[in-house]
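Below is one structure; the comments refer to it alone.
Shown here: the complex without one of its protein chains, the others still in place.
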Amino acid sequence: MNKKKIMSRIVSILVYALVAVFFIWAISNSYFDYIFSESGTFLHLLKQHLQLVLVSSLLAVVVALPVGILVTRRSFRRAEWIVSNTVNLGQTIPSLAVLALMISILGIGFKTAVFALFIYSLLPMYRNTVAGIDSIDENLIDAARGMGMKPIQILFRIELPNASYSILAGIRTAVVLNIGTAALAYVVGGGGLGVWIFTGIQLFDNGYLISGAIPVTLLAIFVDYLLRLLERKIVPKGSKPPQET
Amino acid sequence: MDKWMKFLEVNAPRIFDLAIEHTILVGLAILVALMIGVPLGIYLTTNDYLAETVLQIASVMLTIPSIALFGIMIPVFSIVNQGIGFVPAFVALVLYSQLPIIRNTYTAIKNVSPEMRDAAKGLGMKTSQRLLRVEIPNAFPIIMAGIRTAVVLNIGIGVIAAYIGAGGLGVLITQGISRGDNYLIISGSIAVAILAMIADGILLFIQKRYTPKSIAN
Partner (left out) sequence: MITFDQTTKTYEGGVTAVNGVDFTVDKGNIVVLLGPSGCGKTTLLRMVNRLETISDGSITIDGEDSMSLDQIALRRKIGYVIQSNGLFPNMTIEENVMIVPDLLGWKKKEKRERFNKLMEMIGLSGEKFGKRYPHELSGGQQQRIGVIRALAADPPVMLMDEPFGALDPIIREKIQDEFLQIQREVKKTILFVSHDIDEAIKMADKIVLLRGGEVMQYDTPSEMLVRPKNEFVREFFGKDRAIKSLSLHTIKDLQEVIGLVNVDETIEDTITIHIRHDLRNTLSMLLNQEADQVIVVDDDDHRLGAITIDLVQKYLHFEIKAKPTLVQKG
């Protein structure tokens, strides 16, 4: 019994050690120096990166959730099939291609990147909204209707709270994915920390690579953690999270 | 339409070669990921503490953006002079595949009903026999679902790998971007989408074909 615990402890210590070794190695090779020597640029890129993610994610939430809610209404059930398949098809297109194709429509720049990120965030948000609402036991809705709840009351008091776990998980997935995809915004001239990563690749400059890649990584991990905390706060205690597979 | 025909006439062989390159990169990465992930997932069912730790690590790994992971790997692998090209891409894909494969293997084996396990024990099966004849066959569809997730994920990430010189269909898109050639971008995207659909279709077929009839529902 205890042996198992010790083993798990050893593995996590090893991983932490590996991460520590990496950071020591990177620091001792002064790979993080650009963050300090060019701190103005760094902060500018970071701000751009956050703006890209924030604006596109917010837009996606504002569009994907209402659409997901709409197609799960009784009278719109038939539209669900069409919308879901369109959105699914959209996802098979690589993120890089979505960005690239936007250039020919919107030209180069921040807006293009935001729009591409927005398009790319729709799927996880939409899919999880629909799945969350669909997974609610039909009997619950029946009971609610039988009690004389109005459709809008059923939506806000029953459907959304019980789907909230799934919906929030969709938002989290999309936002975290977005942080990564925003690093590709460089290719459409959208700025962000990807600028340093790509500069690093082109110049074989490990300093730019690390100074760009590590902050993006930490940002993704940190935001993921933060949103998970938020989920735990918001999701009503009684509606259990579905098992992940 | 005419322009497209002309484009394809010139580029079809190249697209095909790049698709093969892409397939090899992803295929090899998945094979290695399977050799690590499935045994690990099975082993984890015997140690819940370790399972939690490993699944957590794998899940953090999956949140690392692909371009950032490549960015980190280039300096690390350049220590052994493999900074650019196949090796870092391959390693990244193996890492990204771990979460879906380990997690699905783990949950699938965990979910094999205790009665079934007891029955197998009662019949006098050894642990290895039990794994091969009872647990893995019953867990098969869920493990396959994990593999499918990993493959589709990797085909997408493989596109980005073009930026670090790993080849594959991403080359069409990156070239398209730098030359401002939409034909290249679109043909590359469609090829990637088709590749993902074909791979998923084949794996789904295998999953259906080899799932024990009694548990397929």
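To keep things simple, chains are lettered A and B as they appear, and every chain counts its residues starting from 1.
Note that a contact is a pair of C-beta atoms (placed from the backbone, for glycine too) under 8 Å apart; a residue touches a chain by one contact, two chains touch by 3 or more.
Because the structure is predicted, anything quoted here is derived from the model rather than measured.
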In the complete complex, the chain left out here touches which of the visible ones?
A
Please identify which residue in A:106, A:149 or A:221 touches the non-displayed chain.
A:149
Of A:6, A:21, A:43 or A:140, the residue in touch with the unshown chain
A:140
Interface with the undisplayed chain - residues on chain A
137, 139-140, 142-150, 153, 157-158, 161-162, 164, 236-240
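Criterion: only the chains that are shown with their structure count from here on.
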Calculate how many whole Å lie between the centre of chain A and the centre of chain B, each centre taken as the average of the chain's C-alpha atoms.
20
Sort out for me which residues of chain A touch chain B in the complex.
4-5, 7-8, 11-12, 15, 22, 26, 29, 31, 89, 92-97, 100-101, 103-104, 176, 179-181, 183-184, 187, 194, 197-198, 200-201, 204, 206, 209-210, 212-214, 216-217, 220-221, 224, 243-245
Note: in the complex, chain B contacts chain A through residues 47-50, 52-54, 57, 60, 63-72, 74-76, 78, 83, 103-104, 107, 142, 145-146, 152, 156, 159-160, 163-164, 170, 173-174, 176-177, 180, 182, 185-186, 188-189, 192-193, 196-197
